[in-house]
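Just one protein chain is left out here, and the rest sit where they should.
Going in written order, the chains are labelled A and B, and every chain counts its residues from 1.
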Amino acid sequence: MAEAGHAAPLADEKHGLVSHQFEDVEQQRSAAALGMWAFLVTEVLFFGGLFLAYTVYRRLYPEAFAAGSHHLDVTLGSVNTLVLIGSSLTMALSVHAAQTGDNKALVRLLLATMLLGAVFLGIKVVEYAEKFRDHLVPGVHFHWHGPDEGHVRLFYGLYFMMTGMHAVHMIIGEGLLGWLVIQGRRGRFGPHYNTPVDLIGLYWHFVDIVWIFLFPLLYLLGRH
Amino acid sequence: MATQYAVQPPDEERRVHYLNADYGIRSWLLTVDHKRIALLYLGTVTVMFAVGGLFAVLIRLELLTPTGDLMDSDTYNKVFTMHGIVMVFFFLIPAIPAVLGNFLVPLMIGARDLAFPRLNLFSWYLFVFACLFGVGAIASGGVDTGWTFYTPYSTSSSNTHVITATFAAFVVGFSSILTGLNFIVTIHRMRAPGLTWFRMPLFLWAIYATSLIIMLATPVLAITLLLLIVERAFHFGIFDAQLGGDPVLFQHLFWFYSHPAVYIMILPSMGVISELVATFTRKPIFGYTFVAYSSIGIAVLGFLVWGHHMFVSGQSVYAGMVFSLLSYLVAIPSAIKVFNWTATLYQGSVSFQTPMLYAFGFIGLFTIGGLTGLFLAATGLDVHVHDTYFVVAHFHYIMVGGTIMGYLGGLHYWWPKITGRLYPEGLAKIAAFIVFLGFNLTFFPQFVVGYLGMPRRYHMYPPEFQVLNVMSTAGASILGVGYLLPFVYLIWSMRYGRRATANPWGATGLEWQTPSPPPTHNFDVTPVVTEPAYSYPPIQHVRERVVG
Partner (left out) sequence: MPERLFRFIPDQASTLAPAVDNLYFFLVALSAFFSILIAGLLIYFAVKFRRRPEHAIADEHGVVRGGQDPEHGAHGPALALEIAWTVIPLVIVLGIFFWSNRLFFLISRPPADAMEVFVVGKQWMWKVQHPEGQREINQLHVPVGRPVRLTMSSEDVIHSFFMPAFRVKMDVLPGRYTTAWFQATRPGTYPLYCAEYCGTLHSGMIGQIVVMHPDAYQAWLEGAPSGGQTLASAGEGLFKSFGCAACHLTDSPRGPRLAGAYGKPVSLEGGASAVADEGYLRESILNPQAKIVAGYPPIMPTFQGQVTEEQLIQLIAYVKSLGAEEGGAARSAQGASELRKD
């Protein structure tokens, strides 16, 4: 079935940039990229389950969902949307900086992305605190002044699950960015090697896109 | 010619291979070598199989008599639940992909390792962590929801350790996802020069299709189980009718994963069988492309049939009809495989070593399992047999008769490659016969008792069902012996078995062109593939024309 091939070109391995299982930088880069895309596909399905549950119940109880949605803070939600879009921009710029080898800009842009992410999470904390104060966190203390308490609770349950899972992804993203900053400071990235920045960038954009779907579904839909 | 790799150094003991490259516990627990990780998985799933098997023994002993005399109802409910959870999540799903897949995927494609070796080790640690959680749930008193975790029983009625057990299944899901992702990337990006898609061995096609399912279905299970955990902890009502939710939504989400999960268990096994049939008939698999595409067909259609678990759960008649139709369509690619394997034997050179006996056993049991699936997809008939022992018998024919036969066949077939030793052939043949006999005696009576109306998950049952249950228990004890034998002689052979050559079966395939056991980096030189899989020489038949 096979015959002996020529010895593998192991030149790149000498630079310590190519892991032992890969033939060359290009194979390593394309494997890593495919891996990240495949991972994002699993993420789509993970959030997909939540979106499905939301869709089913929204269709069944549009009134309760509109009422629950009415109590969310659209201003804070909108600000957060802008903050995240801004962070996507800085992330895209950091990928560019890594490719052009502008290390100083890379570190600054990554820090800016982290900062915007932190602002987003901070605002989220404020929103959660408000909900907690208003007894809108499902559980024994949940209380709703209005009709159809059960289905409004369902709305808030989904709200916390969806935004909560999103926030968990944001926190993981912050950690990854922090690691990139450290590596960037050491000058690890440049035109020859920038896959981690590229892939973590993909992840960050994905998390932003999830929010772009969450925001209208939770905050805007059903608002008159 | 690749002879230079196969020549064993004169002093075999000195040759460095993946097993003796390094010693000590650290060299195993911190390894990133896919072959060593495969062995770590082998050890772990074997332990979990023993745990699940122990519960099976308890079930069969209890069902020997119609009354509940061995244990009380709560205990019995926990026993069958944990049998299901352990066997499905910790044995059947990981067994072939994580053990054989891990060992073979890089070898078969001529790569030095998987694309992400450290991720691979991380998957194993996740798996072990999940196992510990699962065993912890058992040790701390168990869980009694059934492995299906149906709501609202699991969220508001059961007072057992549901969250611990669910969390274990949640974590093991991530372990599967990462393994599947690793395989997909490896097969896409790391094939040796010349190894085109349609030159790949069918085992790789099967693993590829399986990995697709794992990646697309398991995340849905993860979020479903997470919702279940949150619902049980906070009661926000998503699956609780009292709070305005819908318990049947859980069933939809659960089966959206768990039906494809059946294909996660059976597809790799089918891949193993294709390898075995080719090797032991010395012929290419008949209709290679059809068999390859049928794996993908099963993977795709498998996503569209989840509703056939819910014909009597109150979904609309029309939904039932559509799911019934789609379920019938998924039967076709399975039938194609069975016919093609059978046709491969024609004008072959068939030998009957142990792996081939398992392949015969697989085809027989899978045929029966598949055909009884036609009964269950028949909506009008399913109303009667749903949730009876008929279903239990059907899915054991697929999951035990199919998956475990393939797993054992594959383990014997690649054992020389994995350990560098041969297993004792005579004993192994006897064990294969015992497994086949014991299996049929255990599960065939369950079809009959199911049609007679015995519901599943019954601790006590009407006396009229006793004869068939006694037969089943008797069969299970034979089956148990059949599983114990390989356990004993395979371990024995690791030390005392005869040394294996690089290619004891005379098989094609890159994995046979490197020494047994392979060196850590698999191939000293990257192989180049010039021919399709299974390019065996023509067979000279007596008084028949030459084939090929």
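Basically, a contact is a pair of C-beta atoms (placed from the backbone, for glycine too) under 8 Å apart; a residue touches a chain by one contact, two chains touch by 3 or more.
Remember, predicted model here, so these are calculated numbers, not experimental data.
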Among the options B:183, B:360 or B:523, the absent chain makes contact with B:360
Only one of B:16, B:29, B:132 or B:383 touches the unshown chain, namely B:383
Only one of B:43, B:141 or B:455 touches the unshown chain, namely B:455
Hidden partner sits against chain B at residues 1-3, 6, 68, 73-74, 77, 144-146, 150, 152-153, 156-158, 198, 241-242, 244, 246-248, 281-290, 311-314, 317, 320-321, 324-325, 328-329, 331-332, 335-336, 338-340, 342-343, 345-352, 360, 363-364, 367-368, 371-372, 374-375, 377-384, 386-388, 448, 451-453, 455-462, 467, 501-503, 505-509, 512-513, 531-542, 547-548
In the full complex, chain A touches the hidden chain through residues 1-3, 61, 63-64, 147-148, 150-151
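Please note the rule applied: only the chains that are shown with their structure count from here on.
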Within the complex, chain A is touched by chain B residues 1-2, 4-5, 106, 110-117, 177, 181-182, 184-186, 188-190, 192-194, 215-220, 222-224, 226-227, 230-231, 234-238, 243-246, 249, 253, 508-510, 513, 521, 525-533, 535
Chain B partner, complex, touching residues on chain A are 1-8, 19-23, 27, 30-31, 34-35, 38-39, 41-43, 45-50, 52-53, 56-57, 60-61, 138-139, 142, 150-151, 153-154, 156-158, 160-161, 165
